[in-house]
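Below: one structure in structure tokens.
Note that this complex is displayed minus one protein chain, with the remaining chains in position.
Note that the chains take the letters A and B in the order they are written out, and that residue 1 is the start of every chain.
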Amino acid sequence: MHNPQLNKNGELQHLLTIEGLPKSIINHILDTASSFVGISDREVKKVPLMRGKSVFNLFFENSTRTRTTFEIASKRLSADVINLNIAASSTSKGESLLDTIDNLAAMHADMFVVRHAQSGAPYLIAKHLNDTKQNHVHVVNAGDGRHAHPTQGLLDMYTIRHYKKDFTNLRVAIVGDILHSRVARSDIHALTTLGVPEVRAIGPHTLLPGGLEQMGVRVFTDMDAGLKDVDVIIMLRLQNERMSGALLPSAGEYFKSYGLTPERLALAKPDAIVMHPGPINRGVEIDSKVADGPQAVILPQVTFGIAVRMAVMSIVAGSHS
Amino acid sequence: MSMNLHIKNGRVIDPANGIDAVQDLFIADGKIAALGSAPEGFTAERSFDAAGLVVAPGLVDLSARLREPGYEYKATLESEMQAAMQGGVTTLVCPPDTDPVLDEPGLVEMLKHRARKLRQAHVHPLGALTVGLKGKALTEMAELSESGCIGFAQAEEPIEDTTVLLRAMQYAKTFGYTVWLRPQDPHIGRGGVAHSGPLASRMGLAGVPVMSETIALHTIFELMRASGARVHLCRISSAAALELIRAAKKEGLPVTCDVGVHHLHMIDADIGFFDSNARLSPPLRSQRDREAIRAAVLDGTVDAVCSDHTPVDDDEKLLPFAEASPGATGLELLLALMLKWAHEQGPQTQDALARALAKITCDPARMAGLPAGSLAVGACADVVLFDPETRWTVNPAALASQGKHTPFLGYELAGQVKATVVAGRLAFER
Partner (left out) sequence: MPINSTETDFDAEALYRELLDQVRTGLAGKPDAAIVGIHSGGAWLAERLAADLGLQQRLGFIDVSFYRDDYAKKGLHPDVKPTRIEFNVDGATLLLVDDVLYTGRTVRAAINVLFDYGRPQRIMLAALADRGGRELPVAADFVGAHAQLAPGQSLALARGTNGQLSLTIEDDNA
């Protein structure tokens, strides 16, 4: 089946998911991102790559953080940014998703950065643009349902590469609500593609999806056992809604068994790094002492996130069908 | 107007009567008059040369949504009945989930009347088992039966209160009605859109576990033992469910079942990159489930294959996967897809074609107690003439149905209906 992310020349024309991306493309993105990291330290924090291009941030699901980083990344590429916050409403008889896309494309949008509550929404958009011969418009997935958050996966990989250099001898643990997490799925695909020999998922049964083993993941419900000798710990945010959905009894109980405390952190390697996509819930999934401690690289992740998104956008916008 | 019809040189396959031979078929007064040689004093008013074609009983489809009343924006009776003709379906059963629900005799009569006027397929509605399909109050089954309902169903709305389901089955048993049920647990898997498994997990799609089907089956079988009711199970989707049904039949429970023709061929991986054409209810399941379905159709555990024809318009399909309405168009694909299954069993399989046709003619007719699916002398002359070799591409232009969505869009299939006869009238000619 034709991979909708790649054009006929094998170039990345949309970024929809990390799954199925060749390792060479992932490395290209990470390498390009390192060129962009230095730009934040200059007088003029911009490069003219996307000057004159319009990037539309289409957020059907609210997220100030992600939207802001995409906005910064776009502006550092000298692009014009338009933000659209469209509240997702399944009962509303408002404009359909594809009608919205058509209208915006008619306003000469060059790129859509899309966040949507439904898995697969960016694919629908990419396919529609292809079917209507608008191949010059590119789609970057900023998070779709539970399916993927590829730019987060990429910046997580950039972070790991920055601190650990070599992927091929690492143990990486992902902890938390993996069932509902698009970040977890994207991280898993990226880690396995880049050759990480051991990827672990840690959480209670209610938060672990079926089929993780088939994705190349070792499953642990015992956090202490799961964190032993691990080089990288990726903590996932636990959303409040999960507490009321008969999945978990309470935040307190969750923290007791799955919170990352200094004691638990000590079970990992002494130079293990602690990551989190943010925003962090102090005292729920992570102890403040750890979040503010020397092993946490949560803030650098944010900085790297801008460079990685600049890399993704400039690579995708530069592809030609 | 029924005329004297002489269908010449066709390969007549009538699984009900074990016939598979090149011979002529004679129709008079809306009935099969003779096979082989013309009856005494027969003069044909119309001759049809069926050389190279198969002549079979008109197809009997146990589930086709006509979208009337209430969903005329999705499809109309006229378009869907035309689709039935082009698909060679001369008898069809429609589920009660119309708007309003078919829980009033007046609605059923109106539907049957409108269908009769078109003089195309025979339409046999299923009545709602509970008022409004809400699972609380029983419908007037006797009245509905009198207006033409051949059984009672809940469509896609499982009854939450087990006591109500028990009472409904006891009531149906009293009058000898068959209860048609989709085995679905009312809570587990509700809101799910894809088969629970590694694929749904990877794609971030809410899953419908197999246990939603099997838990419901256990409940239904218990209630059958308690009530003695006859139950027809609709759209079985998993290997585990088929095992339970096999055991129940062995036990002697009065149970039959059908599968949707799409599930004979496709699996969850056919969702591809979130193609909402593959959004079906029940969902397409795993490779193993598909193999079990195919084996069960072969060994008779599955009594009938139906199209589960569900026209969905563009507005409801061109949406992110989980938001799209489930369903696929099927009346015009039922024959070709059954031929595909027959063909896949291998060229050496002698009666594969006859067996495939049986599953969409005499077997469903027998199970539903309908006078159809046979070319015996004296039977109602419902006949389909098709060319098993003609290849055609499934695209919107090729379909008469207003439902243009199926996971088979873009596929090339073999087997095309050339003519359909209903009650002796040549109702469709390509």
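FYI, a residue touches a chain if its C-beta (ideal position, glycine included) is under 8 Å from a C-beta of that chain, and two chains touch if they have at least 3 such contacts.
Values in this document were obtained by computation on a predicted structure and should not be read as measured data.
Judged over the whole assembly, touch between the missing chain and the shown ones holds for A. The residue from A:49, A:219 or A:280 that touches the chain not shown here is A:49.
Checked against the full complex, the candidates A:3, A:34, A:63 or A:239 give a single residue touching the omitted chain, namely A:34. Within the entire complex, the positions of chain A that touch the omitted partner chain are 11, 28, 31-32, 34-35, 38, 42-44, 46-49, 314-315, 318-320.
Please note the rule applied: only the chains that are shown with their structure count from here on.
Mean C-alpha position of chain A lies 44 Å from that of chain B.
For chain B in complex with chain A, the touching residues are 196-205, 207, 272-274, 276, 315, 318-323. In the complex of the two chains, the chain A residues touching chain B come out as 1, 4, 19, 90, 96-98, 116, 118-121, 123-124, 127-128, 144-148, 182, 185, 209-212, 214-215.
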